[in-house]
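Missing here: one protein chain of the complex. Every other protein chain is in place.
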Amino acid sequence: MTTPDRIQRLIDDARRGSSQTRPFYRDDDVFAWDMQRIISRKWLLVDHVSRIPEPGQFFLYEVGQESIIIVRENEATINAFFNVCRHRGSLVCLEKEGRRKHLICPYHAWSYGLDGTLKAARHMPEGFDLSENSLHRCHLRVHHGFLFINLSPDEAPAFDEDFSVFEPQLDFHGFATAKIAHKQSYPTEANWKLVVENFFECYHCAPAHPEFSSRHSRDALIAVGAGPSSGALDAMERFSAELEEWEAAASKLGRPLGSVDDDEHSPHLKFCQQRPHKKDIKSETEDGEPVACLMGRRRAFDRGRMHLSFSPFNQIVACNDFAVLIVFSPRSARHTDVDITWLVDGKAKDVDVERMIWIWDVTTKQDKIITENNQRGIDSIRYQPGRLSKLENRVDTFNRWYLNQLSG
Amino acid sequence: MTTPDRIQRLIDDARRGSSQTRPFYRDDDVFAWDMQRIISRKWLLVDHVSRIPEPGQFFLYEVGQESIIIVRENEATINAFFNVCRHRGSLVCLEKEGRRKHLICPYHAWSYGLDGTLKAARHMPEGFDLSENSLHRCHLRVHHGFLFINLSPDEAPAFDEDFSVFEPQLDFHGFATAKIAHKQSYPTEANWKLVVENFFECYHCAPAHPEFSSRHSRDALIAVGAGPSSGALDAMERFSAELEEWEAAASKLGRPLGSVDDDEHSPHLKFCQQRPHKKDIKSETEDGEPVACLMGRRRAFDRGRMHLSFSPFNQIVACNDFAVLIVFSPRSARHTDVDITWLVDGKAKDVDVERMIWIWDVTTKQDKIITENNQRGIDSIRYQPGRLSKLENRVDTFNRWYLNQLSG
Partner (left out) sequence: MTTPDRIQRLIDDARRGSSQTRPFYRDDDVFAWDMQRIISRKWLLVDHVSRIPEPGQFFLYEVGQESIIIVRENEATINAFFNVCRHRGSLVCLEKEGRRKHLICPYHAWSYGLDGTLKAARHMPEGFDLSENSLHRCHLRVHHGFLFINLSPDEAPAFDEDFSVFEPQLDFHGFATAKIAHKQSYPTEANWKLVVENFFECYHCAPAHPEFSSRHSRDALIAVGAGPSSGALDAMERFSAELEEWEAAASKLGRPLGSVDDDEHSPHLKFCQQRPHKKDIKSETEDGEPVACLMGRRRAFDRGRMHLSFSPFNQIVACNDFAVLIVFSPRSARHTDVDITWLVDGKAKDVDVERMIWIWDVTTKQDKIITENNQRGIDSIRYQPGRLSKLENRVDTFNRWYLNQLSG
């Protein structure tokens, strides 16, 4: 059976309401298809623009076997290039980040401008055209301070059309002028779909995340712990009173309400949800007290929490004084990079990093262990897809979206 | 050529009296067949019951990519389960051993009884039936204190019919009431068949195991160094006088005589052999003196040694005051776990562990080096099956049994 036939049969065999079959989480050829059919075709949120404020500053973003240079050309322009010299293919940038006037390949000194054009290549034969040897460009968009790339060699998918719906929320939170307060990495030995599934349900919150769970009402976790439509309908009824009371108060403080909840046929499966923390929680710190000034256009603390996801490959979770950007970067069938960037308001000073990172550091370390043991269990030949709970609706939606994308 | 065709051709090309061809020791697809056709279909002796005396005590046994939970349900019952949650496939038990009232999956807290039935699963949708979601059971038998499992999803092979022949010996040695005195692991970077072949011949004893060889008469090693029918016929004639003299004396002390010697068409290729150590060797210690009280129903030291093997995946070697259980667990085409458990009589006290483990620790470390260098030599494209010696009859029998099982 050829690979396409085999994968189509796997797709045909998938069932609603269950976890996926074993090959989807383990096989190298499925991962190659994931890269080609899905990961390379989506807008991937990779970092925040405040990482490279000065012209010439760059960083590398890695996904699959690709290394992408994200570099600021000037005040107005940021570019993304495949980190592959057009000469004999060396990496052009070796450091993870830095500042350069030109991008000079360390091998033969081919020198590229910050716009990717080849400026100089010594001793080339007659007829060699510098202009035909620019670095391969990677699609890039800056949107409210977030850097998005798309690996496609062809046209990138629509951006504004799909993402403009987040406008009021992104503006209110002031992400365009936010700044990075901290970064940390949690490399995870598991397939990227297990990492996403884990983030798309809060069924595991009670047993696995005591710290996280202590910040939220029980009904909130059960109803919408992992975003809109993630949880149980009956809990949603109970939770709605708590939610409506908070919405009324938050709205008075200027917060734009509303949620987003893409279905399995959407291009990016994006969503956005806003809800309150428990009464005494101003910020997601251990004592509930803030670590920084209010973010964005806020006038007062409103206990609110926004979970916004442009696609399954990134998650933004914002309380009033800081936000985390969590990026999942699939690297191989059994490895996913998980990188967290903490953001604060552009005017914030003296941020207490240790208190700020507490909740997501402890939670992500727990998630790493959970997900890696999930992968190891699925290695058993006796593993079979299991029935999903009422708190895993978003896992089911993700799986169906994934299968649609893979076959599409 | 398809994998089954390729493997059938390899089987057809095999010749008697030689080591096997290169792919049998190296290829991933052959190992997958080994797992499916042989390892999963045999009764595997995994440990001694004294490891989990109390209800709720468990340990994990790993073979291939499988993790098996062996857990005592109550005084009378021990169960084995695949360590895979029926929900989304996480490992249920993470520690190598421990004690639990329930087996609770750390991911979403699905809670299983010690009998494997699912007792509680929060927030499941209507129609979800706990009783259909028990842990996948693994066949288990307790036999004279030894724990046997069988991975087959269908009926397990006959047990009593095949193994009852060992009754007198197992009873005399008191294995049912023995206890574990020590455990040690010798992970080996070699194919499991090289590990077995190494244990099934004593041709290498003289050059590679000086300590081991010093415990036995030269004729014993040459004739039956690796069990009945393992060695040279002419040495057997010389050795028989020594053997008969010892048998007469041992019999008077109550030892049940007799040997077992399965052929290549048997299901488990089991065997049992009893013979004396050298005259001054009471126990397999460096000074020949015991480290513990007599095991089982013995009335006096008789210098005897029993080598009993339920299948090529385990070896029991017993002197008068202690026994070793050596378990070979194939993990991949190039890796085999070798684990040794030292057993003493249930009433033994103040066992000198260091003196007890001497012979098998030094011998198994030597075997690990030997076997790993055998694997590396076979990596050469110039390797070809070599002629077996008169002391490697059991290797030949094993190879023919293996090929029968693989094609069967």
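Chains: A and B, in written order; residue numbering restarts at 1 for each.
Note that in this section contacts are C-beta pairs under 8 Å (C-beta built on N, C-alpha and C of every residue); 3 or more make two chains touch, one makes a residue touch a chain.
Because the structure is a prediction, the values reported are computed rather than measured.
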item	value
Hidden-chain contact residue, picked from the options A:9, A:99 or A:136	A:136
Omitted-chain contact residue, chosen from A:82, A:148, A:203 or A:401	A:82
Candidate in contact with the missing chain, chosen from B:167, B:245, B:354 or B:379	B:379
Given A:19, A:50 or A:67, the one touching the chain that is not displayed	A:67
Interface residues of chain A (partner: the chain not displayed)	64-67, 82-92, 94, 104, 106-109, 121-125, 128, 133, 136, 153
Missing-chain contacts mapped onto chain B	17, 19, 197, 203-204, 206-208, 222, 232, 370, 373-374, 376-383, 386-391
